[in-house]
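Just below is one structure, and these are the notes that go with it.
Only one protein chain is missing; all other protein chains are in place.
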Amino acid sequence: MTHTVTTETGAAAGGGRPRRLHIAGAALPGPGGALRTANIAVEDGRIAEVSDAGPAAGAVRVDGSGLIALPGLVDLHTHLREPGREDAETVASGTRAAARGGFTAVHAMANTDPVADTAGVVEQVWRLGQEAGHCDVWPVGAVTQGIAGSRLAELGAMADSKARVRVFSDDGHCVSDALLMRRALEYVKAFDGVIAQHAQEPRLTEGAQMNEGAVSARLGLAGWPAVAEEAIIARDCLLAAHVGSRLHVCHVSTAGSVEILRWAKSRGTQVTAEVTPHHLLLTDDLVQHYDPAYKVNPPLRTAEDVHALRAGLADGTIDCVATDHAPHPVEAKESEWSYAAMGMVGLETALSVVHLTMVETGLLDWAGVAERMSAAPARIGRLATQGRPLEPGEPANLTLYDPAPRGRVDPRSFASKSRNTPYLGIELPGRVVATLLRGRPTVLDGKLV
Amino acid sequence: MPAEPAESAAPSGPWSQTPAPPSGGPPGRREGEQDHTSARAVLEGPDIRRALTRIAHEILERTKGGTDIVLLGIPTRGVTLAERLARRIEEVEGRPVPWGSLDITMYRDDLRLRPARALGRTELPPDGVDGRLVVLVDDVLFSGRTVRAALDALGDLGRPRAVQLAILVDRGHRQLPIRADYVGKNLPTSLRETVKVQLAENDGRDAVLLDKRADTPGAGRERDGRDPR
């Protein structure tokens, strides 16, 4: 099924910025898994009406039949690589990929070159996002200078900058020094910030190449034990509780981590957590022929972990899905496993993987997907205009998703500059048909506008 | 139609071979082997016995008592024949005759045309072949390529005084300038026929079978009627 765009007045859809849009007959997720079919009228960047009413005069009409309308997706964990590694990704290419994946906001991770540890760098990234215009770009600030783990970066200056940083992370590295972590957690309270921890005990993971278990034992690859993640999460939950701060845990990957988070939340600790799409689907036995497409940090774990992560995301122990979109040039993966870069692209496959692993399994309904992929990450990142319900008066950030088609992943079709997907040739459900950023289509008919 | 007919069954190592059925049982039939029900026996057990006895006597005559001979069979059935000949000669002369086996797999000129295969056994008598008169023994002489390979193999093992060739069946169609010194039976054949020697030690009975080649175009049947895997 193709979804055509026509205008009532005959004006060209692509020309200029349409002030009015009429989405006809899309399905809006409601409570209890119900889907309500309605027309969505968009005017001046906001949702004007959700009703049975027909299109207003001069509105661009979008056929929404068979499509699910979701609030625009928000990613808490995106590597846009600019500045420094523009050969892998740029803010422009990464946000194009985001829009294609149904995202209207992404958080750009700080491990660029130079590191986003000053107001200057985060403002540069923020400005590049504004200029590209495919989705909102909210820079994540580094916790420590140069992500070196020894001295705090100027967190306040980044918070006060135009980039309005609220999420701080040394992602790629763990803030392993307990005292430094405590201070960071305390310090960001002043501006309602959150420390997003990459939980990896460094001594336990020296030279680590993959999940430590039966597969690593057979393959002779140095193991990345689950306990190295769980020990840090447990410590940080205790620290966050002690100082009364917000903690966010990046890319939770083990069943034990889910247990610790469940316990911490039950005690009222202000901890939130994310899981990546790949950790919801893939397992460490894929490593068996040493294809670096499956090399990622934290590593792919076991089927038991995957089940625990799905259950944790379903019951809210894990608050949200974040892509950890990590583009790498071809040569970074065309090597021996041990020398290959860690990471996978994920923006353009995230919603389909969540559909496959959470919706088709009955673990989440579409309202749950809206919560985990839009509302929750927006709340964690303190984004006021993202992750809002599809109701009159709200900003018109939304995604139209066709759940019906199934297709094999073809990296050549990616908008991202990089192709390092672990889903090559895998059949995934669904397709993002349209993405609206404040009422303006960034994607229509599955194509970038 | 294979480009290069050769004379004997493909040698196969003693370990990879399906064990032969007990002596006196029904004829053995290995996997992939042609059905011999349509085959015609051109020599039966007594014919083969007589032929070998005659060859044994000819060897003794031509080698003036065979005092320095070594019989080397080419696996698989050539080895059986060499052992039988050695026993015949011993019966006549009252002294043991050194005999052994000479595997030619690594010297074949058609190695690249077929999958690598298990090796047969090479086992020389303790005194070796230097200065001796070596009689190569095989079951069927066809293109001559196996004998060519055997001569090469022998050259790498030592320097015999002379080399002769004993064969149970010569079916003609030589592709190389090679002839046998001792022949059990000359058997004119067409290239559309296969010749198969069965020996009790290997196959449960003694016979030489003549059969039509299974003539399915493109089926890739090999010269001895076996599928090349």
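First chain written, first letter: the chains are A and B, and each begins at residue 1.
Operating definition for what follows: a contact is a pair of C-beta atoms (placed from the backbone, for glycine too) under 8 Å apart; a residue touches a chain by one contact, two chains touch by 3 or more.
FYI, contacts and distances are computed from a predicted model.
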Chain not displayed: protein name in its UniProt record ("Phosphonate ABC transporter substrate-binding protein", "Cell division protein FtsA", "histidine kinase" or "Aspartate carbamoyltransferase"): "Aspartate carbamoyltransferase"
Identified contact with the non-displayed chain, of B:95, B:114 or B:161: B:114
Residue of B:157, B:178 or B:200 touching the missing chain in the full complex: B:157
Interface residues of subunit B (partner: the chain not displayed): 13, 15-16, 103, 106-107, 111-122, 152, 155-158, 229
Contacts of subunit A with the absent chain, listed as residue ranges: 209, 212-214, 216-223, 225, 289-290, 331, 334-339
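We take it that only the chains that are shown with their structure count from here on.
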Centre-to-centre distance between subunit B and subunit A (centres being mean Cα positions), rounded to whole Å: 74
